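The complex is shown incomplete by one protein chain, all other protein chains being positioned as in the whole.
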Amino acid sequence: MSVSKSISDIFLAVPLLVSLGLVLYFLVVLVYYSVPSIVTGSLAKYSATLPCIYGSLLISIIAVIIALAFSIALTVLINEYLPRSLEAVVSSLIDVLAAFPTVIFGIWGLRVFGPLFRDYVEWPLYKYLGFLPLFSYPPYQVPSALLTGVILGIMVTPFATSVIREAYRTVPSELRETMLSLGAGKWEIVKVHLLHIREAIIGGLTLSFGKAIGETAAVAMLIGGTVWFCPLTAPCEAIPSLIVRQLGIAFITPGLLSNLTALALILFIIGAVALLGIRLIIRRAHR
Amino acid sequence: MVRKYRARDLALGILVSVASGLILALVLWMLGSIFYYGSIPIIREGLKALIASPNTSPESPQYGGVGPLIYSTLIIVGACVLIGLPLGFLTGLYLYEYPTSRLSSIARRLLEVLVEAPTVCYGLVIYLTFVLAIKEKLALFAALSLLFIIVPYVAIQTCDILSTLPPELKETCISLGLSRWKTLKVLSRAAWRALVANMMISVAKVLGETGPLLIVAHVTVDIAWGPWVYHPLTSIEPVPLTVFIYAAALSALHKIVILGWLACLVLTGMAFGLFIIARVLTRTIEIL
Partner (left out) sequence: MYNTYDITIFKGASRVLLGVIEDSLFTIENLNVWYRQKNRIVHALKDVTVKIPARKLTVIIGRSGSGKSTFLRTLNRVVEMYNAKISGKILYKGQNIFKMNPQVLRSRVVMVLQRPIALPMSIYDNIAYPLKSIKKVKDKREIDRKVEEALRLANLWNEVKDRLHHPATQLSGGQIQRLAIARAIALDPEVLLLDEPTAHLDPESTRYIESTILKLREKVDIVFVTHSIEQARRLAEYVIYFEDGKVIEEGEAEEVLERPKTERLRRFLSVFEREPEEAEVIV
């Protein structure tokens, strides 16, 4: 009995150990190649380090703001205004958005949406708000930080929406009944519901942030590839797109490979911290 | 007094419908673009566009097609799925079977971290250890880099799906004296719809993943049928659809851009097919 049990244990443990090995291999390689750059201070001296961290954070924050607006609007629309029959149509349309491979957002943003966005949004922004440093760059070319952020925002909307909508649906119906019984209108009811699920909203947004900051293909296509502390309307550079662009020449440039790996590690840590954040929020909500 | 809160409710309604209308219009616009541009080569050159290789000569008016790209994608994704699905599934079984063991709690935590890692890191790791070592970007490496995506995802989802089964089922199996393997078999069969649906979604994820491939595959629009088709995994020729779309979108040649759209159409078709299968299998599937 005990023998057969241990055999089946070992049998099941093998795949787990392989998977575990995969994870450890990933972490070890990432850390091993980053160490030289971090220890020697070459990362700190590397001219792309800070601008790219700035760029990554900038586009992800724009994406989160866009996703926040869209996901809350969709949640309220589906739960408060739509009849049940239309609900399915709207939610499948949003699911379609989640099913698109991200590279398609890239080509669409660059070739279809981008030119119109530059002409009808970025130019007016530059023209009327150009005195602000954020919009001080004339948007002559399609790729820009703002465009990247907006496309990322559209891309992560379904993920934020699914988290927020699920939470909104599970709010006890007594809350609505209470508010109705006090004579509240839609405005008050929606406000109280959103307050009730604020943890889920923050969770959904953190999830979107993690997705946005880790996205590579769409960013590499849309951001332009100029390393500097860019205004919103200018081409910019983020960590993933920098890696894609620079890796080709990395093995002939001393130290660059290690710098890029260290940047990837930073990106990974930002994502992991965001994930940890979600966990803490969820745990606090359960308490 | 009545008027005032009516105005507020009205404002809320307008705000909500405008924002929702905007995002829904964007979705339809994107779908429309894919179908509109993607169908141009098919209309011009028929189904040959799904078989021929891209015509990159600027003089020729012919589009060519995306045949080798579809082949490359199927090979790379196929190889990844062939290793990744069983590995992920069995890992998930372990996580489910021994939820309290130290090993599985560590493994689960690490896998969760990996699931959320930026995908470009996967490519980088493979690049640093394999591509640099032999100085060649073999298609096999692309498949390997995608393993990092499919294994943790399938493992965690498998564990979670099995955990939603009623505990009585497991108790019944064990009290009948079934072995551990038999019990897991019964449980997996009870949840097979969700498990298969989840596998479909994981395949769709891999299919659409571009980040690591931009590093470990050749980013080019220049691909043609050749002897490499007999040993695709060990050759450097294969260009998956996603990488082609990336390269085509940045191309200066209009017809290559259009071919990029065709690649989008094909890729979307595949991804949607998998999603629809998943949806049919289970109505309450998570899109995450």
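Order of writing sets the labels: A and B. Residues in every chain begin at 1.
Criterion: a contact is a pair of C-beta atoms (placed from the backbone, for glycine too) under 8 Å apart; a residue touches a chain by one contact, two chains touch by 3 or more.
All of these numbers come straight from a predicted model, not from anything done at the bench.
Across A:Pro158, A:Gly185, A:Gly210 or A:Gly271, the single residue that touches the chain missing here is A:Gly185. Checked against the hidden chain, the listed residues A:Ala69, A:Leu175 or A:Ile202 yield one contact partner: A:Leu175.
On the side of subunit A, touch with the chain left out of the figure occurs at residues 172, 174-185, 187-188, 191-192, 195-196, 198.
Just so we're on the same page, only the chains that are shown with their structure count from here on.
One simple way to say how far apart two chains are is to compare their mean CA positions; for subunit A and subunit B this gives 17 Å. Taken together, the subunit B residues at the contact with subunit A in this complex read 5-6, 8-9, 11-13, 15-20, 22-24, 26-31, 33-34, 86-88, 90-91, 93-95, 97, 103-104, 106-107, 110-114, 116-122, 124-125, 127-129, 132, 147-148, 151-152, 155, 179-181, 204, 207-212, 214-215, 242, 245-246, 248-250, 257, 260-261, 264, 267-268, 271-272, 275, 286-288. Residues of subunit A that touch subunit B in their complex: 4-5, 8, 12-16, 18-20, 22-27, 29-30, 33, 69-70, 73-74, 76-77, 80-81, 90, 93-108, 110-113, 154, 157-159, 162, 185-188, 190, 207, 210, 213-217, 220-221, 239-240, 243-244, 247, 251, 257, 260-261, 264-265, 267-268, 271-272, 274-275.
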